[in-house]
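Every protein chain but one is kept in place in this view of the complex.
So, chain A:
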Amino acid sequence: MSSPPTLAIETSGLRKMFGQTKAVDGVDLQVPPGIVYSVLGPNGAGKSTLIRMLATLLRPDGGTASVFGHDVVRDSDAVRRRISVTGQYASVDDALTGLENLVLMGRLQGYTWPQARHRAGELMDAFGLTHAAGRLVSTYSGGMRRRLDIAASIVVSPDLLFLDEPTTGLDPRSRNQVWDIVRALLAGGTTILLTTQYLEEADELADRIAVVDQGKVIAEGTTDELKASVGQVALHVRLRDPGQRDKAEDLLTQELGVPVHLEADPAEMSARVEDNSRVLQGLGALTRASIEPAEFSVTRPSLDEVFLTLTGHKADDQSAGEAGEEHAA
């Protein structure tokens, strides 16, 4: 048999200190090619440091890291020929127009002037930026800037793209555009390392996820595996009549397909549900049986909850993530 395909990223015991702080503290990663791999974690978890080392911007203090089999320290030029970076790891130039930025990238990667201009025009068109090609980047909206940033990183199609919080601060429409671009890149054969603070985004795009906290990988797996460790949706119901709880428990157990937990309050119960639509079915069944909830709530796990579950402590400076959706009846 042939040898297994080279991993897109492989690290072993990777470490980086800043003074006394262990920014990255012994990280082992194996990222196969051809997938979206997400690194999740709060600010200060060590995500940036980890990625800057993989992108040849920062020298590790210990351990090894390779990209497509090339060592990031000894063979940084070979790594640079395979990767691209976006977002906070690398900026587009505000003082140039959008088109000039792409021409610059093309030239620095070895295209001739006519080739670079042609490629830049193609990319501006593909990313819906042609109308703004001659405008300075400093006048771009957040969504346009993000698209230009991604375009600048695929002037030469990279084998591995470091995509940094690509949708933070974007409206839903721009966010969907960026997500589509990511899927197109993946279909084109690019491996993507995505960092994000949004569990939803990782959920939407990632094949595998590594949760990073305090410089360590504290959980790693497919999105399903990770979710299973946290639970999906928590349904809380409080009935008007505590006498109806037994009947309600039976109905909900049947409709939700999961055990229902009876709370200390005789009118309350709760359940962890895998599938949102089942919540509605369960509540519908209660209504049909003339059981009136005084109030109910559906809460989705936030990144905080993932952290709480996985680490036992709150991610203190974490403000992003899914907020709970509260309902009252």
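Odds and ends about this structure:
The rule is short, and it goes like this: a contact is a pair of C-beta atoms (placed from the backbone, for glycine too) under 8 Å apart; a residue touches a chain by one contact, two chains touch by 3 or more; residues count from 1.
One rule holds for everything that comes next: contacts and distances are computed from a predicted model.
Per the UniProt record, the chain missing from the shown structure is "Transport permease protein", taken from the list "Cytochrome c oxidase subunit 1", "Transport permease protein", "Anti-sigma factor family protein" or "Phosphoribosylformylglycinamidine synthase subunit PurQ". Within the complete assembly, A:Ala152 is the residue of A:Val24, A:Ala65, A:Ala152 or A:Ala267 that touches the hidden chain. Set against the missing chain, the residues A:Leu7, A:Ile35, A:Leu104 or A:Leu310 yield one that touches it, A:Leu104. Touch with the chain omitted from the figure is made, among A:Ser38, A:Ser66 or A:Thr190, by A:Thr190. Although one chain is not drawn, the whole complex shows that of A:Gly13, A:Gly128, A:Gly169 or A:Gly284 it is A:Gly128 that touches it. Within the set A:Ile83, A:Leu148 or A:Ile291, the residue that contacts the chain not displayed is A:Ile83. One chain is missing from the display, and on chain A it is touched by residues 55-59, 77, 80-81, 83-85, 88-97, 100, 104-105, 107-111, 115, 122-123, 125-128, 131, 136, 152, 154, 156-157, 176-177, 180-181, 183-185, 187-190.
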